[in-house]
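Take a look at the following structure, please.
Here the complex is missing one protein chain, while the rest keep their positions.
Up next, chain A:
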Amino acid sequence: MPVSLLWAVDVYGRVYSLSTRGQQWEQCRDAVLEFKRVTAVQQCCWGIACDHHIYLNVHSSDVPIRYQEETFENQRWNPMDNFSDRLLPSDRWQWSNITGLEHQPLDSFFLPSTNWEWEGDWYIDENFGGEPTEKEGWTYAIDFPATYTKDKKWNSCVRRRRWIRYRRYKATDNWATIPSEGRSGPLPDPFNDISCGGWEISEEPRGRLSLWAVSLQGKVWFREGIHHHSPEGDGWEEVSLPGEVVQISCGPGDLVWAVLWEGQLIVREGITRDCPRGSSWVVVDSPNPEAGAIHVAVGDNVVWAVTKDNKVWYRRGINSYNPRGSGWIGMIGEMVMINVGLNDQVWGISCEDRAVYFRQGVTSNELSGKAWKAVNVPRDGDIRSHSSASSSSLHSAGCFFSGEVRAQSVMRACPSSPPPDPPPVDPDEASLREADAKSPPLALVLSPSLSGGPGDPQWSNVDLEETQTHLAVGPAGVRGDAADTCSLSSVATYTLCQEEPYGADEHPLWAWVSGGGCGVDCHSQLNWFNSATALSSSVQSMSLSISPAQTAAWRKQIFEQLSERSKREMDNFKHYEQAIEQSVWVKKGAMQWWRDWKPHKWVDVRFALEQFSGPEGNQDGILFLYYNFNEEKKYLHAFINEVTILVPVLNDSKHTFAVYTAERTKQRWPIRLAAATELEMHDWLALLSVSCCDSRGIQGPPSKQALWSVTCKGDVFVCEPSPSLEACPYPTPCDQMFWHQVGGHLRLVECNSLGVVWGVGYDHTVWVYTGGYGGGFLQGLASSTDNIYTQTDVKCVYIYENQRWNPVTGYTNRGLPTDRYMWSDATGLQECTKANTKPPSPHWTWVADWAIDYGISGGTDREGWQYAADFPTSYHGHKTLKDFVRRRRWARKCKLTTTGPWQEVPPIPLSDVTIIPCGAQSIVEPIPLWAISNKGDVLCRLGVTLLTPAGTSWLHVGTDQPFKSISIGGANQVWAIARDGSAFYRGSVTAQSPSGDCWYHIPSPVRQKLQQVSVGRTSVYTVDQHGNLWFRQGLTPSCPQGSSWEHISNNVRKVSVGPLDQVWIIADKVQGSHSLSCGTVCHRLGVQPMEPKGQSWDYGIGVRPLTLPLTLTHQPIAHGAFTVICLSPEWFVSVMATVKSLYVHVPRGTVFSIAFLCYS
C-alpha cells in the first residue's frame, strides 16, 4: 500500500494531513491562510480559504508537470532571397500553428499563470516523424499545405520547421491561488463549497478531473480543462440549477449529487466522457421529510447523506444505470459531515466530539460498512507541546492550558483582528446567526441570496460583534438553533465557542475531512485508531508487524539461544539413537485426472503422496494416482524428485493444476489434476511444493543467481541454477530444471545477477522483490514470515460488440448468417456477452461495470465505434461510405488480491524497466536502473543498491516525446525507442552522472518505425513494427552510437541480447514440419566476439498445435553459455535469466512452448 494522505481542516481553519503510514496529523505549514474546506484527490488537494478564493496544492512528484508549446516557422523560396520569410499574400503567417490557420509568433506565448515557469528557451525540433532532419530542422514541400519531406527537392517551394519550448508547473506543494475568473470576467460571488472527482470518466493518460464549486448564492460552477498538463484548469462555467445549492459532492466516476437549500437533493445526469459536466438535474427527496438534508457525499457507487438532525443516511440501489438509487437507509451515528474517499471508504466528523471517524468494514460487497471508528492520533503540535512544554505557538498551547484558550478564542473572535487574516467564520453563517438571534422563527426563510448582491463587500466583512453576542447566548440556545437552521453544514465556529469555555480538550475539533486521496480499504492496516499508546508504543506496535523491529533484541536472543541449545544438547550426542524411527507418511485424497488416452476426459482417481526419508536423510516422496481401466485397478506414479514444475491452472469450472516431469515435458503431456475445491487444491499444491523443494534441498528465499520467470497468467516462478547447469560439455538438461512458485502476480519481471529483482503488474504498478519467499497459496512453512506483503493487480477483460449496416435500419445487431457473433472476443470466433463473460479465474473479481473502451488502436468515433468494410479487416475510427460493419470494444476491470514477497514502489506506474545486468560489486554501489512510465516518461532510478533494491527516487530524463522501450547494457549504454518509432542513444551515462547528458537521435532504418530495443555488452538490436530485426553496426567505444542498421531477419516479435551478446528472439511464421508456428524462441548461432551478429538461427523450439504428436528434442544450443528448456503449454510469458531478459509474448490461450536461458 503506497503512502497516501487523509486531509482535514480543524475548526480553527488549519489544514492537516494524516499519512496512512503516519501516526499523527501533520499541519500544512505553508498554508498562510485559514481554510474552510478541502477536497483531495491523489495528485492534488483543492481548498477554499477564508478569503473565499480557491487554492490548489499539487503534490510534488519525481516526474514534473511540463507542457510542450509548439509553433511553426514558415518560409517560401523566391529567386531573389532563396528561402526567406517573405511569403505570398495568400500564404499562411510566417509563424503559425501546425495547420497554418493561427498566427503564433514566438513572443505570443505566455505562461498561463504565475505558477508556471519556462524550462528553457525556444529551440528547433530536428526530429521529423522519427527521422532526424538536417541541422536546421527544415522540412520541404511544393506548397502549403502539403506533404512535407525532410529532403529539399528541385520543386520544393516552401519549407517550415517546428519550434518547441517547455513550461513547467512550479507551484507544487504550495497553495496556489486560482483566480475566480469565469469566461466573462470575475465571478459574481465567492465560493462556499468545492468537490473534486471525475477522474474515472475518461481514460487515464490525460488525467482529466472534474471540479465542482458552489457559490455563496447557491450557484454551481464547473471548472473546465483540468488535466495532467493543466492542473489549474481554464475557467469556470456556470451550471444551471433547479434551486439554490448549499453543498455538492462529486465521486471518482460519474456520480454528482448536491444538496438544495430547501433540504432536497439533486442528482446530475448525463455525465459522460464527452460531457463531464452532465446535462440535467433530477431531484431526490430528503431521507427525512421533517429534517432536510444538509450534506451529501458520493463515491464510485455509494451516496451518503446527513440530515439537519445530524442523522446519517445511506442510499440504496446506486449503480451506473441508476445514479439516483432507490431508497434511504438510516445508519447509526450522528455526524456533521461525511466524505466518501477512494474505494468508497467513508469518513465522517462526529456531531458529538468533532472527531474524525472512519467507517469500518466497507467492502465492495458491503458498501455500507459495519461501524464507526474514531481516528485517534495526535497532531504534530500536540506532540511538540507534550515533549517540550514550552508553548511556542498559541495554538498548541491552547490545547492544554485552558486559560490561554480563552484568550485565544477572544482573540479569534475579536473584531479588531487584522483584515487579511479574518477568522474562519463562515460569513453567511455568521450573518445567519445574526439573523437568527434577532428573529429565530424566520431562519428557514432567510437565504443568503437575500443578504447581498454580487460582489457585495458585506460577504467578506462580517459583523463579528453580532456573532459574538449571538454566541454568548449560551450552549442551550445554540443547540436549538443548530437543529433549526444549520442548513449550512460548516457549523464549526460556534460549536467551538460553546465548548471552549469548558477548557479545551486534548483532542482536536475537526470541521472538514476529505479522503479523496486516501488509498485505504477495509484490509489496510492503519495505526490511527488507538493513539492512547501511540506515542509510547512505537516500539511495541511494531513488534508484531512486519518491520525493521524484526531485528529486535528479544528476537536475536531467541535465535542465538536456540542455536546454543542445539549445540549444547545435540552436538556431542549425534551418535545416540533417535527415539522415533523415520517412517513413511502417506497423504491421500480424491481428485480428478485428465486421463492420458483418448477420449480425454476427467476421471475420478485416488491420489496419494508417500513421503519418506531418502538414503541421505533427505526427504523424498512418490506420487501415486490410482485409477480404474476396464474394471482393472491400475496406477500411475511420479517421483517427487523428478517433478520439474507444478502449475496452477485456474479456469472457472475446475480447480486444476498440472504436474510436470522431464519426461512429461518431452511428451508435452503433464499430469493434470483437479481438486474438488480451491482450498483443497491449494493445500495439495502447497504440500507438493514443499515436498518437491525438500527433495531437492531447497529452502528459504531464492538465491541471488536465481532465474525468474512469469507465466502469462501472471504467476511468478523461480529456478535455482545448479552448479552443473553450465558445465561444459554436458550441462544439466534444461527440462530437468526445477521451477518453484513464489507468491505474487506480475506482468514482467527483471533481475540482475546480484539479486535485485523488479516487477511490473498488469496495472503498471511497480514491485520490488523483498527477499522473502512464499505468499499466495504457499502459506505456513512454505512462506517466510517477514517480507510478505499484500499485492493487488488490476486488468481489463475485453469483449466486442459487432454490428452490420443494412439499407433499411442502418447499423443493427443483426448480422449476416456468416458473420461473427454480435458479441464476441477479438477474433469473433467466441461468443462473449456481457452477462456470460467471467473474470479470467476465480481469483479475479469484477471491480467495475462494463464500459466502452475508447483507447483501442485505430481510433473510435464518439460512441466508441470503429468501422470497416467487413469483418475481419482493419478498423478505423470514422465512418466512410465503404464501411458496412462496425465494432466497439467494451472493457471491464477486474482485480486480484494476493500476497507475495513484493513491495510496491510508488507512485509512478511503469510500462518498461531495465536493470544493468551485472556491475556493482559492493553493497553500496549504485546499480543503474532505467524505466519508462506508462505515460512515456523516461526515468532513471537513483539509490538502487544491493541494500536498497527499491532505490530512493526517480530522476526524470526529459524527452521531446513519449518513449516506449528502453534497455541498458554493458558499460552503461542506454538505448531507447520513442513512441514515434525513432531510436535514441543516451550520451555520457556514467556512475557519476547516472542520467547522462543528452539524447542522440539515431536515424531509424529507412521507412521503418522501431518498436523495441535490447542492448548486450557491445551489440544493439532493435525490432521494427513490421517484425524486422536490425543490428547496429559500427559500435566502438569512441562511437557508441554506431553507424548504420543492418537487416538480420524478418518475422521477429521480440529480441533479447545477453550480457555476452547472446541473441535470442521470439519469431513468428517459422516453418515447422507441419505448419507455420508462432511465438517460436530462436537462438542466434555463431555469435563470436569478432562476429557479433552471428550466422544463422536455430529454430529449436516452436509452437505446434497440441494435437500433433510432439517429440520435442531439446539440445544444448551454441557454445555452452546457454541451455534451453522446453516447458510446455500455455504458461510462460516472460523469462528473466540471471542476467538478461527474454520475453515471450503470446496471446492468451495459444499453446506454445518456450525456452529459458541462463547465463554462466
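Criterion: a contact is a pair of C-beta atoms (placed from the backbone, for glycine too) under 8 Å apart; a residue touches a chain by one contact, two chains touch by 3 or more; residues count from 1.
Note that contacts and distances are computed from a predicted model.
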Self-check item: Protein name, per the UniProt record, of whichever chain is missing from view ("Sodium/hydrogen exchanger", "Autophagy protein 5", "Transmembrane channel-like protein" or "Centromere protein O")
Solution: "Autophagy protein 5"
Exercise. Pick out which of A:580, A:835, A:881 or A:1039 touches the chain that's been left out of the picture.
Key: A:580
Quiz item: From the list A:84, A:557 or A:703, which touches the chain that is not on show?
Solution: A:557
Quiz item: Considering the whole complex, which of A:86, A:568, A:834 or A:862 touches the chain not shown?
Solution: A:568
Quiz item: So that we can see where the missing chain sits, which residues of chain A does it touch?
Solution: 525, 529-530, 532-533, 537, 540-541, 543-544, 550-555, 557-559, 561-566, 568-570, 572-573, 576-580, 582-583, 585, 587, 611, 619, 683, 686-687, 690-691, 694, 700, 779-781, 783-786
